[in-house]
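Here the complex is missing a single protein chain, while all its other protein chains stay put.
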Amino acid sequence: MFNIALFGAGRIGQVHAVNIANHPETNLYSVIDPYLEGAQKLAIQYDAVIQSVEEAMADPAVHGVCIGSATDTHANLIELAAQNGKAIFCEKPIDLDLSRVRDCLAVVKQHNAPMMVGFNRRYDPQFRQVREQLSAGVIGKAESLLITSRDPSPPPAEYSKVSGGMFRDMTIHDLDMARFIIGEDPVSISAHGSCMVDPAIGEAGDIDTAVIVMNFPSGAIATITNSRRSGYGYDQRIELHGEKGLLQAGNVKENLVQHWGEQGCISAKPQHFFLERYQAAYIAEWQRFVDVLAGKCEPECNGYDGEQALVLAEAALEALHSGKTVSL
Amino acid sequence: MFNIALFGAGRIGQVHAVNIANHPETNLYSVIDPYLEGAQKLAIQYDAVIQSVEEAMADPAVHGVCIGSATDTHANLIELAAQNGKAIFCEKPIDLDLSRVRDCLAVVKQHNAPMMVGFNRRYDPQFRQVREQLSAGVIGKAESLLITSRDPSPPPAEYSKVSGGMFRDMTIHDLDMARFIIGEDPVSISAHGSCMVDPAIGEAGDIDTAVIVMNFPSGAIATITNSRRSGYGYDQRIELHGEKGLLQAGNVKENLVQHWGEQGCISAKPQHFFLERYQAAYIAEWQRFVDVLAGKCEPECNGYDGEQALVLAEAALEALHSGKTVSL
Amino acid sequence: MFNIALFGAGRIGQVHAVNIANHPETNLYSVIDPYLEGAQKLAIQYDAVIQSVEEAMADPAVHGVCIGSATDTHANLIELAAQNGKAIFCEKPIDLDLSRVRDCLAVVKQHNAPMMVGFNRRYDPQFRQVREQLSAGVIGKAESLLITSRDPSPPPAEYSKVSGGMFRDMTIHDLDMARFIIGEDPVSISAHGSCMVDPAIGEAGDIDTAVIVMNFPSGAIATITNSRRSGYGYDQRIELHGEKGLLQAGNVKENLVQHWGEQGCISAKPQHFFLERYQAAYIAEWQRFVDVLAGKCEPECNGYDGEQALVLAEAALEALHSGKTVSL
Partner (left out) sequence: MFNIALFGAGRIGQVHAVNIANHPETNLYSVIDPYLEGAQKLAIQYDAVIQSVEEAMADPAVHGVCIGSATDTHANLIELAAQNGKAIFCEKPIDLDLSRVRDCLAVVKQHNAPMMVGFNRRYDPQFRQVREQLSAGVIGKAESLLITSRDPSPPPAEYSKVSGGMFRDMTIHDLDMARFIIGEDPVSISAHGSCMVDPAIGEAGDIDTAVIVMNFPSGAIATITNSRRSGYGYDQRIELHGEKGLLQAGNVKENLVQHWGEQGCISAKPQHFFLERYQAAYIAEWQRFVDVLAGKCEPECNGYDGEQALVLAEAALEALHSGKTVSL
């Protein structure tokens, strides 16, 4: 049984808390959050203790840390955990600043700390099935990947600033997905964007509608279509074209009931947002981290992956502003 | 080029007129209808002559007849055509009275007249595909057939009388379809019905909602589900379960566009009624009759098929009233 | 927190064990099984004790019993639990003999014991959605219900005897589903069956392919299509036609990935069998029992429902053998 210290008792912290507690090999040992009321609620619910950052890091009973706190605390907590010999699971991003990310990863490397970055979609059973069928040769060599990712509704315009903007916050998942599916690092990237959903987002210097295209060494091309508002729930699909055919992973609907009537045939919307759609992914992701803790396997989505996704987000931003394809 | 005399210039006559005229090997030679205005309209449109029944039957230029007139004229016209050496295409039913049907078929047999009965659905590309995949062994031996057949909206209650009631008028197509798919004559039939759609239909002694079950010599079971009103267009589906799997032929929709929005995912209704849904079937059916005219093949849906469908409709009626399975 | 004594450590007992343990308001207190090794395995896994039937029934710490033992033990255990003031959750059937069921329910009634019978499919999110949309008036009045239920592969022929045959073992779920969806007790039933899958099943006096039709007081008709072998996984669908349209609950597939290639478009099979397909249903069912334990609601699927499903299974058997519709 591995004892886990959970940093952050907010929305994503609560997702991890359930999964840590339900997993037969992990124990939610402690909760750390400057907002004490939130920490207490989780601690009581799962019979955990409350600790300070220092206590948790120094506590020899803690085997691993799960970092789901505010983005600007990630890099520090990672470094402390690495220095204290804890296995590290950290929500994306490591940091919004690339040089800070690199410094942090150097510390992780120096202490040889096992570290996994939370690109949860890699563990979505649908997307993983696409990756596995590609590996099994079902469609031959990958040629063209299309990732559709649309949020149900836009965040407040001010969120653009704290989140680092659409590419660093939202598209970063799709950039990682492209690397995961194609299995290569891209050689170039271009980006197109506009502000169609909320003018306030544009005034804040961000976009809400985008298309990003990447070329890969094998010749494969990946296209990402993003919007901050779908109008029909969380739109999360991928489509991979290869030598011998196509693999499509469609949306997961709220239910499978169809109603035929005057209006036609109506079926349910996609599951509303990431908490619903990626529930199974979060569980599978945690299983992977437990396997890392147990020494059964390497982290699949590691610091390098976290760094590369940010590298691509920054290059996409440069391409958007310059109107030129950026070489990587 | 075969010259065709068309009996009946109403709705179904017009369907056949187009197909006769468009087929490169048939010519719409004459139109016969006591309602002269209708006959004239068709005759002008397709450059045909107007004839009386006697003229058409006596005219040596007429190679084949297409009978789409009122039901109670079918048997007479068939007999006249057989006696005059014409090839016969007749819309279902031959007659609503079984002994009349048998007398008529005896005349057809005596004159060795090629005759095809218009169970158009046998020529629907979807249903035929099911039959062909069964023949090709795709699902092994047939075990359980489900036919769903629902009209978009009920006929006037008084139509129950002239049509011979739901089983003789509507279900008869499904009874023929079961024989066509399974490829056997059933050994028993049972029926269940109620009047759910329009009380006036019940007052006229008919039903509007029904389930019919047939057992076949091979052990296969066929189930027919009928309603006089769907609420969503013309519902025409079949599902065939066999040793090694299932074949499903779904509805043909008005278009293939899907709209994802607040309400969910909406796609179009099934094509409205038989003129739309079975347009391709009517064309393929006519092609088959042309092949019969050309001596290339036997009528696939012949007098025996017409008789058997009526036998089953009557047995279903008996089963409905007695609450007992009727042996055939 | 309610303490639960689990009777039966076999396949279905293990399903309940997980759900009891994972539910925040129930505790897997004890396991009872004459096969001690199985009981021990479960007890260790969930930190429960092993008890004899007598110990569990006499133990005041036990709030409720979950009966998942062999069918012929159900009625006795129910009576003992009722006499000892425990809330009762029992897998279907109560007993294969109707008079034994009635005696047992009399005891339950006498002691006013809360009792729920495990017709798990009522809690399937898809089927429940159909029931709820019907209640919400989405399709108006129910007119025709179709239940498709096919197992992936047949049981051994000898199972026919211990299980009471296909109708009492398998169809009984569909008979209950029809009552659940339509919300009435049927007035008549007829049945058609054959042995298409395995001749040994026929030699054992049972069937493996069936169609059952029921009429309800409202005029609604329900049709059940059963097979002991699908060839494509567990086929569990319902289709409800009403005044204003149709509701369809399709199969839950193993995944949502489609592969387009030379052969066409291939998507995954339905989930293999009941453990996969009804996983969510078992959890929801247990939630309902917890609500009953907490006094928040009445058992939704009670002794009467258990009795009626068996009454229908026996009437279906009579109808099958007599070839007559049986009035209820």
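We call the chains A, B and C, going by the order they appear; numbering starts again at 1 in every chain.
We adopt the following convention: contacts are C-beta pairs under 8 Å (C-beta built on N, C-alpha and C of every residue); 3 or more make two chains touch, one makes a residue touch a chain.
On a predicted model such as this, the values are computed, not experimentally measured, just so you know.
Based on the whole assembly, the unshown chain contacts which displayed chains?
Over the full assembly, the chain not pictured touches A, B, C.
Hey, which of A:Asn22, A:Thr225 or A:Gln279 is the one touching the hidden chain?
The single option touching the absent chain is A:Thr225.
Which of these, A:Leu28, A:Leu42, A:Met166 or A:Cys195, touches the one chain of the complex that we don't see?
Residue touching the absent chain, from the options given: A:Cys195.
So which of A:Lys41, A:Arg100, A:Lys244 or A:His272 would be touching the chain we can't see?
A:Lys244
Looking at C:Ser99, C:Ser135 or C:Gln263, which residue reaches the missing chain?
Missing-chain contact among the listed residues: C:Gln263.
Among A:Gln14, A:Thr209 or A:Gln236, which one is in touch with the chain left out?
A:Thr209
I need the residue numbers on subunit A that touch the omitted chain, in ascending order.
Its contact residues with the unshown chain are 139, 141, 143-144, 146, 148, 150, 188, 190, 192-197, 209-211, 213, 215, 219-221, 223, 225, 227, 229-232, 235, 241-246, 323-325.
List every residue of subunit B that touches the chain not included in the displayed model.
Subunit B touches the chain not shown through residues 22, 125-126, 129-130, 133, 138-139, 244-252, 255-262.
Touching the missing chain, which residues of subunit C?
Against the missing chain, subunit C presents residues 230-232, 235, 253, 260-270.
The working rule: only the chains that are shown with their structure count from here on.
Mind checking the rotation angle between the two copies, subunit B and subunit C? C-alpha superposition, nearest 5 degrees is fine.
Answer in degrees: 180, to the nearest 5.
Looking at subunit A with subunit B, do both copies bring the same residues to the contact (over half shared) or different ones?
Mostly the same residues.
Measuring centre to centre with CA averages, how many angstrom lie between subunit A and subunit B?
Distance between chain centres: 58 Å.
Which positions in subunit C touch two or more other chains at once?
139, 244-246
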